[in-house]
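Right, chain A next:
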Amino acid sequence: MIKFPILTLLVLVPAAGAAIVALISKRQPDLVKVVAMIASVLTGGMALWVLFAFKSQNADFQFVSQHVWIKPWGISWHLGVDGISLFLVVLTGVLFPLVIIGIDPHHDHKRYLSWMLLLEAGVMGSFISLDLFLFFVFFEIVLVPMYFLIGGWGYDDRIYAATKFFLFTMVGSAFMLVGIISTAVLAKAGPGGSVTFDLIKIAENATFAASTGRWLFFAFAIAFAVKVPLFPLHTWLPDAHTQAPTGGSVILAGVLLKMGTYGLLRFGVYLFPEAAVWARPLFLTLAVIGILWGAVAATMQTDLKRLVAYSSVAHLGFIVLGTFALTTVAITGSVMQSVNHGISTGALFLMVGMIYERRHTREISKLKGLQKAAPVFAAAFMVIMLSSIGVPGLNGFVGEFMILIGSFGTARWWVAVAASGVIFAAVYLLWAYQRVFHGEPDDDNKTFPELKWKEATLLLPFISIIVFAGVFPKPMLSRIEPSVNKLITHIEERSDWRAPQPTVGVRPLEVESAVTDSAEDGEG
Partner candidate 1 sequence: MELFVFIVAAAMVLVGAVGVVVRKHPVHAALSLVMTLFGIAVLFVAQEAHFLAAVQVIVYAGAIVVLFLFVIMLLGVDNAEDLHIEPFRVQRPVAAAVGSGLVTIIGLAIIASRKATVPVVTQSQAVQDAALDPHDGNIRALARDVFSDHVLAFELTSVLLVIAVVATVMLARKPKPGELVIIETPVSVK
Partner candidate 2 sequence: MGALFAATLQGPKIDWFALSPLLLLLGGAMLLLVGGALTPPWPKHGYALFTSAIAIAAGVCGVLLWYRIDDKGPVRLVGNALSLDKVGLWLTITMCVGVFLAALVSDDYLRREDLDGPELYSLSLLAALGGIVMSSANDLIVLFLGLEILSISLYVMAASHRKRIESQEAGLKYFVLGGFSSAFFLYGVALVYGGAGSTNFDQIVAAFDATVQLDRQNDALVLAGVALLLVGLAFKVAAVPFHFWSPDVYEGSPTPVTAFMASVGKTAAFGAMLRVLLLALPHWRDDYRPALWVIAVLTLVGGSVMAVVQTNVKRMLAFSSISHAGFILVGVEAAAHGTGATLSTTGVSSVLLYLLIYSVLVIGTFGVVSAVGRTGDANTGLAGFRGLGKNQPALALGMTVLLLAQAGVPLTSGFIAKFGVITAAVDVHSYAIALIAMVSAVIAAFLYLRIMVSMWVSEPEAGDDTREPVRVPALLGVAISLSVAFTLVIGFLPGRLIDIAP
Partner candidate 3 sequence: MIAAIATPTTTWYLLLGAVLFSIGVIGVMVRRNPLILFMCVELMLNAVNLTFVALARRFGDIGGQSTVFFVMVVAAAEVVVGLGIAVAILRRKPHATTDDMAELKG
């Protein structure tokens, strides 16, 4: 079972699927669809299998498979999952089949599907690769299919958006590539002597001078900050989201952005703990600014999709905040939130897509009173929206709360501000909901079709995950936490960072006595 190269297959199956789809003749659209479906579903199945076979309460990388790839450069095909990546892998595995089966690109199915599958392979790869070079390969290759998906199946301004997305991200990767190489070259001096790009070897053995480590850290961090995106590098996101086809947006919000947050954890904090600790204030501040900035900008959008896009900026601000709070609770929350955001924002984009399908507009001002016309549709939207607002009992809350409460101990003032983002979230989403769904529908919106069965079945998984993860997150947490703890100890060993523990309550002998005497010194 361990020998079975499940992770390798996770990458290869979709890739192979993409190749096959590309080779099938255009004249057999059905065959194309079937192949794509099989490939993605198979991948999803394997991802779920990984989820269930994954040993919880185990901090190490599991299902590891390692083969030499480019010997002279010390590069190997090194894959593995741990708690931090597990659920992103599962999310990827689940999201893609839904998108591939559920969303119709309307033209050029063949090319669309093969790009999609290639994208899936890339995303999968970047979540499970444990080799800097390998990671970079996947991280970068993802741009190509995404570029073509936006450029080929997007809306009016798609070329601009796609190009912006491609170049913006590439600038980041430019820094990261230099960073990766420098890391490997500088780590060479350590034990072993030969160059290696192996994440674990470098992280465990290499020691960088503080200044060097910080430079390297920033080389990586820039790339991830663009991908996340972190204020002020976020402006590619609204364009990309708005112009991308629905499927693209779902994937983009669902998993692509997570490559950034995941990267920050795995290749920023884990690789350069000292620098990460040193850079905390900067990143916390940017994260908080991002939360408020994204929220305010979202409030003022007139395009529903753009609004959701900006909400992503805000949500990811939370994730970054948790990441750099560097406490178990906060980081676990961040990982959790990465998944949650993928689910709920992905679902939001899905529904915005459905609205566009029906009304051929995303202009909020053109929509009105949809709840009267399509109550069920509205209800579904409401649930997803509430999870995005972060109402307890739904998944959105759990992550957000863990991030905030976890960060409070190490970043009190940042949290005080960030928590107000919760208010803004309500503002922009409820306002949008009111404008779109409430009121009397006008003639264009009277005939707004109700949720179809197909769409409902597409949404069902999302909503059920939303509720389940909100009510019973324990299974997720118990798998995530050990790896996070390991990461924290790793940081503490390699920097002067000490993750604070809350002072556990002291029980006085008698409540009243405690009350009275402390009340007195209260008076004093």
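The rule we apply is simple: contacts are C-beta pairs under 8 Å (C-beta built on N, C-alpha and C of every residue); 3 or more make two chains touch, one makes a residue touch a chain; residues count from 1.
Selection criteria: all candidates are chains of the complex that A comes from, given by their letters.
Because the structure is a prediction, the values reported are computed rather than measured.
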Of the listed candidates 1, 2 or 3, the one touching chain A in this complex: 2
Contacting residues of chain A [partner candidate 2, same complex]: 68-73, 136-138, 140-141, 143-144, 147-148, 151-152, 158-159, 163, 166-167, 170-171, 174-175, 177-178, 181-182, 185
